Structure formats: structure tokens, C-alpha cells
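Here it is, the structure in full.
Complex shown without one protein chain; remaining protein chains in place.
Chains: A, B, C and D, in written order; residue numbering restarts at 1 for each.
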Amino acid sequence: MDVRSNKGDLKGQIFLFLLVIATCVGVASLAILVYSVLEDATGWFDLAFIFNSPSRFPEEAGIYPALIGSIYLMLLVAVFSFPLGVGTAIYLEEYAGQSRIKNIIELNISNLAAVPSIVYGLLGLALFVRALNMGRSLIAGALTLTLLILPIVIVSSQEAIRAVPDSLRDASYGIGSTKWQTIRKIVIPEALPGIMTGTILSLSRAIGETAPLIMIGAATSMYSAPDGIFSLFSAMPLQIYAWVGQPQYAFQEGVASAGILLLLIVLLTMNSVAILIRNRFQR
Amino acid sequence: MPNINVEEALAGDSANVKSFNNPIIDVENLNLWYGETHALNEITLEIPEKQVTAIIGPSGCGKSTFLRTLNRMNDRIPNVRIEGSIIYDGINIYEGDIDVATLRKEVGMVFQKPNPFPKSIYENVAYGPKVHGVNDKTKLNEVVEKSLKNAALWDEVKDRLDASAMDLSGGQQQRLCIARALAVEPKVLLMDEPASALDPVAMSKIEDLIHELKKNYTVVIVTHNMQEAARVSDYTAFFHLGELIEYSKTKKLFENPDKRMTEEYITGRFG
Amino acid sequence: MPNINVEEALAGDSANVKSFNNPIIDVENLNLWYGETHALNEITLEIPEKQVTAIIGPSGCGKSTFLRTLNRMNDRIPNVRIEGSIIYDGINIYEGDIDVATLRKEVGMVFQKPNPFPKSIYENVAYGPKVHGVNDKTKLNEVVEKSLKNAALWDEVKDRLDASAMDLSGGQQQRLCIARALAVEPKVLLMDEPASALDPVAMSKIEDLIHELKKNYTVVIVTHNMQEAARVSDYTAFFHLGELIEYSKTKKLFENPDKRMTEEYITGRFG
Amino acid sequence: MDNRLKIKRTNPKVLKERAIKSALFSCAFVSLLVTILIIATLLGDAINFFTEVSIVEFLTGTNWSPSMKPYSFGVLPLVTGTLMITVISAVVAVPLGVATSVYLSEYADKKVRKVVKPVLEVLAGIPTVVYGFFALTFITPVLQTIFPEISLYNALSAGIVVGIMILPMISSLSEDAMSSVPDDLRDGGYALGASKFNVTTGIVVPASISGILSSFILGISRAIGETMAVTIAAGRLANMSVDPLKSIETMTAAMVEVAEGDIAAGTAAYDSLFAIGLLLFVITLAMNMVSQYLKSRYKEKY
Partner (left out) sequence: SDTGQNDDQSQDQSADSGNGENQQLSGQVIVDGSSTVYPVSQAMAEEFKKQHSEVKASVTSSGTGGGFKKFVQGETDINDASRPITPSESQKCKENGIEYVEFKVATDGISVVVNQNANWIDSVSKDTLAEIWGPENPPQKWSDVKSEWPDKNVELYGPTSASGTFDFFTENIVGEEDSSRTDYQTTENDNFIIKGVKGSENAMGYLGYAYYQQNEDNVKAIGINGVKPTVESISNGEYPLSRPLYFYVNIDHLKENETLREFVKFYIENADGEIIRQVGYVPATESHQNDLMNKFENVMDGNYEVNYKS
């Protein structure tokens, strides 16, 4: 034999090559997207844009109320969806055993993942806006988006929890920890990177959604920022959506792109917190 | 070059064990199935308090399984079915609403494969006391140091308590798991081959520890090492294919076993 | 009751080992660091072909680390730095473009903690041959059966080859891992405490296997069990705190060690 | 004293554990509740719809034209449209996503992973409207150079863009699943002389298959339910063709059209939104039942 001969691994080389290509495709798509946004946004994206209210004059148009709306919205969605989603995942993985109810709930959750966002809008309208009398408030919007992203949080948390080796649970139970102690101190910290991934992906989805918010009647344009959770609100994708439909080119391209750029910045800021947490816990 | 003399280690009387005055654990007609596999078959035995009981037998005979029934760690495996009773401290732990957490705090366990938490060395040992409500920092430090010393690991790790437990060598991990179990001061300590990955020095320290523990604790130990069983235990149970073949004082079992099968097994190696 | 007599096992001449005619592996001035920790310090030794070399030493002394350097399994750990050379079959495996896969096929390994794949028993053993291009079903069946027999596991699992390997007992898992390593027919087999979780019967079968293997293969074995080292190996290396303290014919090392430290260690337990 | 281990129902520790279990169950129950409410929300108007349009016509009709004469409510073209987008996006995202996750988890060094993974996750957060425009203004023109006969609005570019959108879902979740496979197992493979390719495909991927399949389900689900991007990019022509170069209309696009257009509530066209929603629900339910069955057959546990 000759351990020096490396030709045996041609297959491996090709495989790696394909993997790199695949990864590049994703990165390149993003680069193109961001590049085209940046190109259109230059000249429009400035402090005034961030701090102004919308206007029918492109030069004056700003996104402040929608920006604040989106930030509030994301905070609320995170606060609602994290405990609810992780709680559900814990129940399913640690408590439900192999029961029938577990199968039903799991089936149900993956089914909810495929429900179109517009249907969540209809649900939010009927449930939060009308039945619970919240009106077109931030909280109604946040709850609607929470339901929308819940399946992603649940399924990804479940997978993360499932991947925690059983020997660690054994170790914890073996010294007399209760179930909850084991979950809280061993399972959740171990699963946290995966849980954070789910949270990142789902909050990302929530921050870019338009249809359900339009359905519940959130404003496509607001001229003042929300000042509480029961306040009327707009959100960035709605404002962007409105601009993109305007007849003037300056709106469709410049102003809308500036909005998209800001949305991406907010998204990245939001994600980096989660990413920091994820990296800290990743082995 | 030393000669290993098991005879010397087996001092004591040779009466067969039927029952004890005051067993801490009393196993009766225990059967266990993994799905279809009948892994434990009508096991009846009493475990004396403040003594060391060794469990020996060929690989796959059910030693770990039996050990896990004693603190209900088998609850965690799906498709396990258990019949019979195990009385611990006067209570059948398979009947009614049992507080398994308290049971396991009192009947602690060291597993066959070392399973440290992916945390620091310190956190591994402090985990148990914290779970049971010890939060005082100095108290914790004390417990960690004492447990690591007892597990013969302190000298090797005292300078890197904050390092990850996952970077320890195999034997170090095993000792860490022992320290972790000791830190909660169980009444009964179940040890599944605690010394298998240990070198003679560490092993002898652990054996010394077991002798020490015996004063206040009950120890049940699974081992493949006949000498170890002989040296360390007071009573020995020999399992084979899920059945308890023989259970008697260690000296008796090693010197003058009742069953042919026992004799074959213990001599099979050294005869 | 048997007496264990190490002396008997240590037949052979007592010359100290410096170098062999035709070592299959030649380690020179090997140093290894985990980050800051200097885990192997200037190790120089030659491993003779078709002989059994045992590595002994206290827990944490670097035995596993050393073993892993021989087939570059240490590549997989981040922050490892290696200096020195290891010549296998005339080639320095730490230099230039080495096909580590082929290296590892030829220098196989059994790990300290059993690590079966989460697949069926059959698939675990068949994995290696399949990876190396054996696809013929009857051929595979043969290999699987032979390897499991050699690892003394066949009788226990022959009826449930499709069951998950994860449901095996600790010792069964360990033997499965041995069978898995045998199935690719390596030239050198590195075994990290292969027998620690085994009962005497299985252990003796593995030892018989090692004797058998010696005819065609080279074996390097880490063990904590002095008797085992004595029984099974031709040469023994004693490590301490990352250094090679002594390396000589097994008989010599156990009967008449050169270094005080060696003597203390091997007698520390039994003296 | 001798009942020390017996759980007393008033034991605070026990109460706490029970309370936690109930709380967690309530969380899980929310998802059931949501389903019930969704069905309730859709059912009322859907029933209205079915009083005007027979369910048979709806399910078997091959012409969808709710607000253009002659009115016709055959949902099949929408179903094929949705199917087409789903298939195209899956064909794009599944191989790319898995390949990316394999690369990040098994090949890339830590620094690359730490950068690339979050970068790709940004793709999940780009507003879907933006994706729609990206398809129209970038992807379609590129496709035009390859297929000159392609329509301005076409299933292919919409499918591709949805594939890009769900890519991070698949790549990130699969990557998590793969990187939580214990290293012991990889060691086991490498020690047998397996190449990285062998270990990755033969050990790591099978051991993490549950997580990988979950990521497919989540990703593809999103593709099925995706609204805005396809509404903009795929056109609004409900036709039964399976030619990806033509305009199509998906079920979700039809729903938006009704919801954001000027059609009056209470008309059959408006109520059709709810009927489509319900049908989509039933279809995905069936698909999920199949995938749950498949998944339960491929679980490896370590």
C-alpha cells in the first residue's frame, strides 16, 4: 500500500467541490440581492430617512413609525413565541412519551407550518382583532405573527432537544435531579444552539411578513410611531410594500430599497444577539 | 513481581446469604423485559445495609439492568416492563406514587460509560449539590474539593477546575463521574464498573474509598474484575443470562461456590 | 481458588528494547500539545511488526493520546499541535500528502469508550468492508460472521443482527466495536483498553484473538490491567505524565524494570 | 418517616413538577387550539361557498376564473400551480440546503461556519415582496437568455426564488442536526479508514436524519404556504399546464388576489378564498401524515 497515494479520494474531492458550490449559490444569491438593494438605496438611505415619517414626496419620505412598529413587534413576538414554542417542544420530547396525543400534536404542528400566512391573517382578524377586541393593535399583530412562526420554533427546538444524548439525562437523574431540573440545567443549555437557530429563522420570517398584517388591518402607512402595545401600528414590510406599489420610480426603487436595507440591518442586529447566544453554547 | 492471591482477600465466614436482619433493599421476584427480551428473571435478593455487595457475571447477563432497577433508572428506557417488587427503606419503589428524584438522590449511581456533562469540571461536581439546594459558594467549593479528593482526581485537576470535563482522559472522566455521585452524599451508591477504565493506582484509591464509604453508606458494585470483587465486597451475587445463580458472602462464593456454574465462571479465567 | 501468577506469563528473554530490525512503526521525538498542555513529551519508540506491544501507565498519562497519534486520529481534535515524526511502512505520516483514510484502514483502532453507530448490529460490522468496496452480500455476511465470532459476540447476537447496536450492554458494545475494527482487516490494530468492560470469559477470548492476530498483524494495546499486559504482550511501554519512562520486553519490564518509577507503578497495586 | 418517598399530593416539590408539566402541556395544547380556530375561521365562509358552487365542481374543475366571465371555480389548476412551485423550490432548496449544511457541519472550519450560517439565515428574513421583485427583475431576465420563450411571469423563476427563500431553513436546521451528532461516531468511522465522504454520508447523515427530514418539512411547508413572492413572480394565470416557463397561479396567490382586490365580500369569488384555504389545509394534512409515517421509520438514536 502507499498511504501517500491520494488519488483514491477523487470522489471525495468532487463531493467537496459540489458542497462548496452549493454553499456559494446561497451566499451568492444573498450577495446579488443585497447588492441590488444597496445600489438602489444609495442616495436615499440616510438619517432623515430613518427618522422621518412617510410622505408622498420621495425626498421627504421616512420610515420611522414603521421601524418602531417592527421593533416592538419583534420584541413581542420573541417574548410570546419563545416560551410557547420551547415549552411545547419540551412537552413533546420530554413528557409526552410515545403517546397518541404526541403524534397528533406533532402532525398538527407540521401541518400548521404549511398554512399560508394569509390564513393566519384571517385567524388573527377573527380572534385577536375581533373576538378578543384588541383592534388593529401591536399586540394583535404580534400574536398573529406568533402563531404563524410557532411551528418553526417548536419543530427546531424539538430536534435540538432530541439531539441531546440520553447519557446526559441519565447522569442528571442518577443524582436525584427532578425532571424539570434536568431539563432546565442540562437539556436546555445543550439544546440552546439549535433552539436559537429556530428562533432566528422564525423571527426572520416574522419580520418580513406582509400578508397577515394587511389582513388584520395593520396600517400600510402610519405617520406616528406606536406608543404602547395597544397602539395602532405599521411595520416595515408593509411600508415597503406600499412604496413598491407607488407610481413614482423614486418610491419603487430608491425609497423602497432604503426601507429594505434598513429592514436587513434591523434583522441582522436582531439575529446577531441570537447568534451570539448560539455561538456561546455551541461546542 | 507480585503474586495476586485472591484467597487472602476473601477473609470472613462462609455462610450462605438468605436474608439479613435489616436489609436496606429487598428485591423480590423481579422480572424485567426489554420488549420481548426477558433480561431479568425472578431475581430475589436482599442488599445489606452498610456493606458492599458486588455483582458479577458475564457480559450481557443483566448486571447493569439490575443495577438500574434499584433506583428506577430503567424508567427512562421505552418498552421496559417490570414485575415484582423492590423494597427500599420499607417502601416498594415500584408501587404507587414514588418520588423518584428523592429515591435517586438517596440511591445514587455511577454509570458504566463515563458521561460527564459538557460543562466545566467544577460544574460537573457542583451540579448535584446545587440541584439539592446548596447555593453557598464556600460550601460548594468544599463539597467539590472533598468529592474530587475522594474520587482520587483532585491532584490532577485542581489547577483547571474551569476546564471542560470533555477534555479529560477516559479514566479521569470516570473518576469525575464518581466524584459527581459522591457530592450528593447518597445513602446507597450503585457503581457500574467504576474501576474498569482506571489504572491500578486510581483503582486502589477508589477501593479505599469504598471501604471508607462502607462505614456510612451501602455500596452495590458491578465489576468484571474478580480480584476487585474479592477485595472490596462483603457479599457477591453471580448473575447469568438474567438469572441470579448464586448469592453469598464473598469469601464463600469465591472459595466454595455452591453452583458449578459459579465455579466455572470464577475459575474459568484463572484456573 | 486460582492464584494469578504473572511470572508464568512473562516468559521470554529480558533484553531491553532499543531498536528492531524491521519496526512497522517508528516514532521519533514525538511531542504533542493540547493547546497549552504538553501531553506527550519527546516520545521515541519503535513498534515491532507482528508483535503485541502494550502501553501502560496511570490514568491521564497520555496513553490514549499516543495511540491516536499512530493513525492520526488526533487530526480530529482542534488545537492539537504535533512535532516529531512517525514512520509507518517507510513513510512519515505527519509529512506531505498522506492519505489518512488508507492509513487508518491499515492502522485500525478500537476506542476506550465503546462507540457503536446508531445502526443495526450487522450494519455496524459491515460498514467498514462496504466503505472499502465490498458489496457482495454473501461476502459481507461472511465477514460479519467471522468478525463477530472473533470478537466473541456471535453467539449472543446471531439471532438479532438487525437489532440496534445501541441496545446492547456495555460489554457487548465494546466487543461489537472490536468486531467492527477486525472486519476491515487492518495490518496494525490499536486497542484502547479493549477489555476493560469485559468479563473474564470475553476477555480471555479477546486475548486468544490477540494471540491469533499476532501471526499476521501487529497489535498495540493500552491497558490498565497488569496481568493482561503481562499475558498478552511481547513488549511493554510505560508512560508517565506524557513521557515514555521505560520500554522493553514485557517479561523484563515486569520482572526487572530499569526504572524505580516503573517498579513502583507495577508493584504499587500488588506489592 | 417510612413514607418519606411516597409522593404526597401536597408536597411542594411534587406540586411544582406537576404545575410545570401542566404548563408545558398547555403550551402544546395551544397548537391544537390554533388548528381548531383556523378550521373554524375557514369553515363558515367555505360552507357559504359550497352552497353556491358544488364541491364536485370545485374539486374536479379544470378552470379557475372566479372574477372573470364565464365564472368558473375549478380548483385543479391552482393545485397544479402550487404543486409546481413546491416541486421546483424543493428541487432547488433540498440539494442546495443539504449540501450547504454538510459543508458547514463537516468540512468548513469553524470561522467559515460562524460567518456563513448567519449570512444564509438573512435570506430567511428578506421580505417576501422583495423576493417577488427579485424574481421578476433578476431571475426571469437570466432565464430569458436560456429560454427565450419564457413568459414574464413564470413558475420557474417563482419556484427558484421560493427555493432561495427556504434554503436557510433547510441548511441551518440540518446543520444543527449534523453538528449534534457525537464526535465518537465520526471517530468510529474514520478509524475504519472511511473517507470523509463515507463518514459524512454513511454515519453523520443517517444519524441526523430526523432533524434533516424535519428541516425539509418546514422548508417545503413554507414553500406551499408562501404567498407574496409567488403572487408577484408567477403571474396570475390559472392554467393546468405543467410547463414551468408559463404563468401559473398558486392557491395562495388566488387567496391574496381575493383578499387584496376589490371584490365584494359575500360573493362566491370572495368566499372561494376560504374554500381554497380549507382545501390546502386538507392537502398538507395528508402530506404530513405520509411524512410522519416515513420519518418514524428512519429514526436513529444515539
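A few comments on the model shown:
Just so we're on the same page, contacts are C-beta pairs under 8 Å (C-beta built on N, C-alpha and C of every residue); 3 or more make two chains touch, one makes a residue touch a chain.
Just so you know, these numbers come straight off a predicted model, no measurement behind them.
Contact with the undisplayed chain is limited, among D:Leu5, D:Val30 or D:Leu136, to D:Leu136. Touching the missing chain, out of A:Gln13, A:Thr42, A:Ser99 or A:Gln248, is residue A:Gln248.
Residues of chain D in touch with the missing chain: 65-69, 71, 136, 151-153, 231-232, 235-237, 247, 256-267, 269-270. Take chain A: the residues that touch the chain left off the picture are 53-57, 59-60, 129-130, 135-136, 214-215, 217-224, 231-234, 242, 244-249, 252.
Methods note: only the chains that are shown with their structure count from here on.
If you average the CA atoms of chain A and of chain C, the two centres end up 50 Å from each other. Per-chain Cα centroids separate chain A from chain D by 14 Å. Centre-to-centre spacing of chain B and chain C amounts to 28 Å, using the average Cα coordinate of each chain.
In chain D, the residues touching two or more other chains are 13, 182, 195-196, 301-302.
In chain A, the residues touching two or more other chains are 8-9, 165-166, 178-179. By the touch criterion stated above, chain D contacts chain B in their complex at residues 2-7, 11, 13-14. For chain B in complex with chain C, the residues that touch the partner chain are 1-7, 10, 34, 56-60, 63-65, 112-114, 156, 167-172, 175, 192-193, 196-204, 224-227, 254-255, 265, 267-271. By the touch rule above, chain B contacts chain D in their complex via residues 88-91, 93, 96-99, 101-103.
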